[in-house]
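What you see is the complex with one protein chain gone and the rest in place.
Note that the chains take the letters A and B in the order they are written out, and that residue 1 is the start of every chain.
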Amino acid sequence: MTDATMADMAASGGQELKTSDGRSLKAALKASQSVERRRAFLLVLPLLALLVASFIIPIGQLVTRSVYNPEVASYLPETSSALSGWNGEGVPDEEVFAALAADMVVGAENRTIGRVAARINREMPGTRSMIMGLSRSAEELQPPYREAFLADDEGWGEQALWRFLKRETRIITPAYYLIATDLEYNAEGEIVQRPENYQVYRTLFWRTAWMSLTITALCVLLGYPIAHLLATQPLRIANILMILVLLPFWTSLLVRTSSWIVLLQQQGVINDMLVWLGVVTDSGRLRMIYNKTGTIIAMTHILLPFMILPLYSVMKTIPPSYMRAARSLGATQTYAFTRVYLPLTIPGLAAGVLLVFILAIGYYITPALVGGDSGIFISNLIASNMQSSLANLKLGAALATILLVLVMLFYFVFNKLIGVDRLKFG
Amino acid sequence: MLRKMLLASAATVVVTAATPALTQDADSLTIVSWGGAYERSQQLAYYEPFTEETGVEILQESESANGLAGIRSQVEAGNVSWDVVDLLQSDAQRACDEGLLEVIDPAEWLADGDDGTPPEEDFIENTMGDCFIPQILYATMFAYNTEAFPDGGPQTVEDIWDLEAFPGTRALQRIPQKNLEWALLADGVEPDQVYEVLATEEGQDQAFAKLDEIRDSVIWWEEGAQPPQLLADQEAVIATAYNGRIFDAQMNEDQPFEIMWDHQMFEVDGWVIPVGNEDELDTIKEFIRFSTDTQRLADQAQYIAYGPARNSSASKVSTFEGTDIEMAPHMPTNPENLETAIAFDVQFWADYGDALEERFNAWLAQ
Partner (left out) sequence: MSLPAYASTGERAWYYSYRVICGLIFLFLMFPIIVIVPLSFNAQPYFTFTREMLSLNPEGFSTRWYNALFNSSRWMAAIQNSFFIAICSTLIATTLGTLAALGLSRPHMPARAFITAFLISPMVVPLIITGAALFSFYARLNLTESFVSIILAHVVLGTPFVVITVTAALSGFDQSLIRAAQNLGASQTTTFFKIILPLLLPGVISGALFAFITSLDEVVVVLFLAGPAQEPMTVRMFSGLRENINPTILAVASVLVFMSIILLTTLELIRRRQERMRGMSPG
């Protein structure tokens, strides 16, 4: 008798059942179940704790970083408080300039002024040398400060600069999310599209999605026949063929990427063969790598097993008699396939499609190595914002957060439709 | 069986765990540089002699391409594992402004020239920074594979844009720096006005429009070791490159490369010291003093064709290691090579680097 039926009986019985020591059976069951629950949870707890401490918290910090904007507020504290009184029209008055002069002296002393200058220069190119130039002689500035500043550089009279500074006194800013979606504040403080010359991130998000879809479609196209073949062959042959799928799956990602470099480059194996066959001339070698084509080919190869395996595990469970029955009832091969077989494989197909797509949109290594300039993904821009010398960690964090939200959305859908517990490998 | 395997792996764990621990002691410096032939020249001219003399081990990391970002995050995190970093002057300037680097007092940190000149005067004018000790002067310029041009290769920057006379793939560095300058030069802008023009919106439009003309024939490189490789494999027939890398391929690999010195752009590269390594500062100072003296800088020039940053080293530059090839004609500082040279404007790029980088990325993504 299972616990559940006992509980049912206990609930439905008019008279309460008692255990041998006289406690209510219901309560005893409840107690033992909660012990069971606690035991089960305790088994999961170590891993859960580790994940929270060394995965969830770090990612949380990264997300927080994308809106955290302390430069102006903490390195120009006097100016920040003076600016709170400014109404945003014209150029601020002497009080603000005096505060800035004081901040500059401190900033030059602590060598923190460069950080503010870098932040401002990012949005207003050219202001860095104006600020750094003045900070070198900040100690010699004499009131009236406003005139002194303007005499040093006319740029200090720009209303846009002051509005920007005032906006920047906020510690939490959406500014990096604006850039990450190719938007910006204009001089009036309204959110507008960035000039077309500077629009890049939205393009890259679209390209990442579009290329991932192409890769997913190719995986379906190539994976479906293979999974079907595997599922319909006698077990002995299927096992051998399965190795041909599993070996790539188990082979290092870098190995496979380097093979594709070797195969596809202009002086590579495939071009050599084409030249030898006379398909192309020696000077007309095809460029198949360091562009979109390279990324798509290599990633399709790398992700194909993730399509085949879930498809195979579903197809294996479809009895061959279904197709035979359809045929014997007069359906053509095509009709029987589209009406009987295909619908039965939808769960596997959905699992494969979502899995491949989720893995594809976050890919970094392969596009970085074979993508050239037209075949890179949003991950590559995240990486360059995290690492290169013109790094902008916070913009990188904002881009990463957007990507993370997208991936989690698809993961949620995957979970609802298929369930992660149904994932299997090999 | 399984127990044996577990025991064996446990043993490996213990053994390997012990080994890496040894490298973490205080008698070592982590020095970050650019990898490839350049880092090798530093290893031979500075690191190995230094280790021999002091016993201090040098751990090499080839991360200078991400040097500024690395220093920023290490200093901000209060966990600085890089002791000395090889940076470009432009990056060093930014890092210094942001307070990420030790300020250098030349008299205290640096040796006099071997002729007794104080360091402030011995280093080539305008190369020393508040936090920056120059090592070498290097050029970025175009180079080509002579096998691809049996009738003679490109001679001017205009030729680079001439896809009909000089067909084939060009490999350019995937950064706006220098490419935009060359685009303007190829478009007829006077060399002394390049940066003035580039500071304006119209000038930037002009440069990008010019780049558009060859865009379809361009592949992009990111690491200094790539262009010689691309030229050797004929993945590209013309490439921008650091002159030392091309020289290295000519000498050590016998590659049929030719350097085109027209409008070479030269800049300075040197050492910086991230703040936050107070415990090791004495060892660091010892290393800096040792590696930037007259002899050591001249020694480096045996291994790679970069001009030493000290005037007193110039006369000591001799021949390429193990050969009787004079180094002087291969130096970016050779008068003949300098005729149409452009000095890379560090200040301009500190101001406009962010914005032009973004525009460059956007342009690439289109």
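Rule of thumb we're sticking to: contacts are C-beta pairs under 8 Å (C-beta built on N, C-alpha and C of every residue); 3 or more make two chains touch, one makes a residue touch a chain.
Predicted model only: the values in this text are computed from it and were never measured.
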{"item": "Omitted chain - touching chains that are shown", "value": "A, B"}
{"item": "From A:110, A:251 or A:338, residue that would touch the chain that is not displayed", "value": "A:251"}
{"item": "Chain not shown, touching residues in chain B", "value": "9, 12-13, 16-17, 19-20, 23-24, 30, 35-36, 59-62, 73-74, 77-79, 81, 222-226, 228-229"}
{"item": "Positions on chain A where the hidden chain makes contact", "value": "3, 33, 36-37, 39-48, 50-51, 54-55, 57-59, 61-62, 65, 222, 225-226, 229, 232-233, 239, 241, 243-248, 250-263, 265, 267-269, 272, 301, 304, 320, 333, 358-359, 361-365, 368-369, 379, 382-383, 386, 393, 396-397, 400, 403-404, 407-408, 411, 415, 419-421, 423-426"}
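Convention: only the chains that are shown with their structure count from here on.
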{"item": "Chain A-facing residues of chain B, complex", "value": "65-70, 72-73, 88, 91, 94, 96-99, 174, 199, 205, 208, 219-220, 233-235, 347, 350-359, 361-366"}
{"item": "Partner chain B, residues of chain A touching it in the complex", "value": "110-115, 117-118, 121-122, 125-129, 132, 197-200, 203-204, 207, 265-267, 290, 372-373, 381, 386-393"}
